[in-house]
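A short write-up of the structure that comes next.
Excluded from the complex is one protein chain; the other protein chains are retained at their positions.
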């Protein structure tokens, strides 16, 4: 079982939690905690073995923890995800392979594209593909269709695997902390349409990518993971895009694995990652 | 205060420890633990704020933990170190600077060299330098003089900052887990006198360095930290040595900081590092 | 066109080469050269645009370069490869995706496995899969069948994409500098059957992987590329294997791209890589 706790901090929290575990003869395999001292917030993740029930453990933890504590106890089930894509295949392909060989703690329920080009690879792996055109529609109409198609599935997360449409605040609000995106840059980043072109023109020596939750906050939402790759003057814009794709693919897979294993907490537009 | 606990694992350890902290109204700033499940060993490091005394806390922890538990409670004092060097200055200089500006949690008590060349830089920073010649002496005689000079100081650690003499088993046994070395390679490594020449001849694309405790184990003792740097065909042996020095300097400083902050446990020829 | 030159070094080589290019009105897009001063060897790679013919350019270069110079001039065609696999899918899947989306400068002609498990994913991408059993056969008989199956295809390279059988010297000699392997370690490396288990037991803080040509040299042949990933005490053997797979996949793809783009020279059991 995996237990996640987010609580106002106070003296004795760890003692209270581990007291419950001891009483229930739970074997703590890993326990990680973090206190944001300024914010007075306590976070913990426990991976335990026990014969106790989820309900019982949850009840006992509620009895000893502060009222405002948020407690989840689960068998850490394989997550269900819906992938949104446009034309670029690199992130999608990587996730489909991991799905197919069960090397990622999630099952891909469906792929939804605003172009048709990634239907073939999705269906190769027996994953349903849905095409939702954008042409001749308002954003609201498009997003309405998108929501209906997403909501036709049971899912834990919506992954934007190089989905190149900006989602409205309304859409984002419907799925709080359920949408994960891969951003083709560090944050802060070159803003606008062609970040690699800007990176090229600026002559940077490193490019990177950022996986993050999508929120309606000022900028791009809580960062889960970031990675980089060195570049140099020999790199054309096209070489930078290629190098960037490798990083995007890698950082998205890394971030998703962390999320799917329930290792990520979000607060104040940032994350605690118990990796 | 910093509390370090190494104990046979059993259910309820975290509860017992945090129970003591709660009773003593200790504020846990950070708590990290790790269980080696195969070996049934439990490790914990706590950083706490409390008005309780060291003796009291230690006694209370002993009361609730298994008999074979090893418990240290301290105010995490600045450590005292003696540095052993030969001719290369890069690690020594870096440590002297950190010592001088108090950016490392340790004070350099003395530098001991088997050559004179690093006297000047040591004395620049008002650190005593002792020269112990090797010429015309057996290893036993040399090491005897070395021990006497080292033991003239109060110290927590002996750091081999590019000390190029192999120490005898007898010497090493006198200072268990007190000697830290920087090794010019990964482990496993090119064995013998000229590792960078071998790396060059082998055409490797990455070189690295390893900071480790010195023991009389089969090979080079528990690893604390490792770092790498990329190389390519343009690197001559001399370029590799230069690049290697930058890595050696960096990884030694990193490892020492971890050790000086009491973040490293050793068991079974390996380390648990709560970084 | 891509021109590769390996020649005994002498004064005036670059002048001679670029003189030919100037006379033929060839536009040099990139030119890279390297001289191994000790070995007196000169290497160059030119990427040019020209209306001249391959034969003409080759003839002219032969006229001005030393007799023992090895010169290849080509249109840098997409390479053909045969992949050898066992049971692990991660490298194979990655290469099949790159093949399918033409993001790698090579076409996969066939996959040959000594187990059946990777047939499905190969055939998903319309790549022929051949199973060659090892049971009840001598190594010689097995390799004979393997050669026959490989030789049924036109190919430039044989890629061992986690092929877990050691190939005999006879086999290797048949395909000089045509076999590329991904090795689950740095070189030098933990020797023997379970490198990740050894890495775990040794408590290393970094693991890596090496892509190299397979030769009958002392150890594992000229290194093309190496990459690493950090690990720590929290990693079980199984976690290290998982982390290792990500590195293996990445470094094999990187190395193959370099080879397929004719950027790698081999001599003295090492490589010159014009990346």
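Per-chain residue numbering starts at 1, and chain names A, B and C are given in the order in which the chains are listed.
Please note the rule applied: a residue touches a chain if its C-beta (ideal position, glycine included) is under 8 Å from a C-beta of that chain, and two chains touch if they have at least 3 such contacts.
This is a predicted model, so every value here is computed, not measured.
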Query: Omitted chain: which shown chains does it touch?
result: A, B, C
Task: Quick one: say which of B:52, B:93, B:149 or B:198 touches the chain that got left out.
output: B:93
Query: In the complete assembly, which of A:12, A:113 or A:222 touches the absent chain?
result: A:222
- prompt: Hey, which of A:34, A:131 or A:153 is the one touching the hidden chain?
  reply: A:34
- prompt: Touching the missing chain, which residues of chain A?
  reply: 34, 186-190, 201-206, 208, 219, 222-228, 232-234, 268-273, 275
- prompt: Touching the missing chain, which residues of chain B?
  reply: 30, 89-90, 93-94, 97, 100-101, 103, 121, 124-125, 234, 242, 246, 250, 253
- request: Write the list of chain C residues that the hidden chain touches.
  value: 11-12, 14-15, 18-19, 21-22, 25-35, 37
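Note that in this section only the chains that are shown with their structure count from here on.
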- line: Most heavily contacting pair of chains is B-C
- prompt: Any idea if chain A and chain C meet via the same residues, over half in common, or different ones?
  reply: same
Query: Quick one: chain B and chain C, Cα centre-to-centre, how many Å?
result: 40
- request: Starting from the mean Cα coordinates of chain A and chain C, work out the distance between those two points in Å.
  value: 35
Query: So which bits of chain A are touching at least two other chains?
result: 30
